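Handing you this structure, nothing more for now.
Heads up, one of the protein chains got dropped from this complex, but the rest are sitting where they should.
Coming up: subunit A.
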Amino acid sequence: MFGDYSIGDLGSIFVMQGFAGLILFSVYVLMALGLAIIFGQMGVINMAHGEFMILGAYVTWMTSNFFQAFLPSLFSGYFFLAMILAFLASGALGMLVEWALIRHLYKRPLDTLLATWGLSLMLQQAYRSIFGAREVGVDLPQWMLGSLKVTDSIEVPINGVFVMGLTVLITVVVAYVLYKSRWGRQVRAVVQNRIMAGAVGINTEKVDRYTFGLGCGIAGIAGSAFTMIGSTGPTSGQLYIVDTFLVVVFGGAASLLGTIASAFSISQTQSTLEFFMSGSMAKVLTLLAVVGILMLRPQGLFALKVRK
């Protein structure tokens, strides 16, 4: 298997495959962060999470078109505005959905799964009716094209580096909000003991709504970042939803660190295996390993110790 390559070539291949894995890791982390908040903290299975992500991607696409048409001089910076808009759009839709649908179902977690699946079908059809069935791609500004030459044989694409930087930033912000801010303490209090949290004066309904909104908003940012590396269609969200759920479950729900660790190990395994075998077999083996480990250790990598 290694016969045709020299040691140096192999090293470069591993670095570049590793980097491809890092980009996949970034997408997983961005998607899984939102899901970890919603599933891990609230126990709600949001099957429409992928569609919230795609909403962010479409918002980014519309912003880029707007800038191209009306403000071409500012085009190089459109992405930052697009990201904020994507966050707001997905977050607002998320809060609306929580108010109309999810809050009636907190006592029936399996039913939220069915209801949000229905929601995802409706959103997919809405995207198809509004934006068309064809996949759309975003024109990247000039500075994001091309790649950085690290050594003679190792090159990394700039948009990948950008997405990774973005992921680190968002993760730090989310961790700060959840673990340091007053609101984050309220969220964690509600998760650990809803009745006591209510008794000490936390408005649990409001906390639920904003938590769901935050999770969906992060999905919107994930969609925004997703346009940097791939094209967007009405059903793109569906492709990632199972992987993302596995990332969250594998990491141990309710553990931010676990989510990041599991996203890293899953994406690195997959992209390294992809070099040695077909993409589909790499994915099968990765998922099988994850499911196998989950059968041995159902609580995931990093389990939160709580009294039930």
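Rule of thumb we're sticking to: a residue touches a chain if its C-beta (ideal position, glycine included) is under 8 Å from a C-beta of that chain, and two chains touch if they have at least 3 such contacts; residues count from 1.
Assume contacts and distances are computed from a predicted model.
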Chain left out of the displayed complex - its UniProt protein name, from "Urea ABC transporter permease subunit UrtC", "sn-glycerol-3-phosphate-binding periplasmic protein UgpB", "Sigma-70 family RNA polymerase sigma factor" or "Hydantoinase/oxoprolinase family protein": "Urea ABC transporter permease subunit UrtC"
Candidate in contact with the missing chain, chosen from A:Leu30, A:Met53, A:Ala115 or A:Ala263: A:Ala115
Which residue of A:Phe52, A:Phe162, A:Phe212 or A:Phe245 touches the chain not shown here: A:Phe245
Among A:Gln68, A:Ser147, A:Ser181 or A:Ser278, the residue in touch with the chain that has been omitted: A:Ser278
Where the unshown chain meets subunit A, residue by residue: 39, 43, 45, 47, 101, 104-105, 108-111, 113-115, 117-122, 124-126, 129, 238, 242, 245-246, 249, 278, 280-281, 283-284, 287-288, 290-291, 294-295, 298
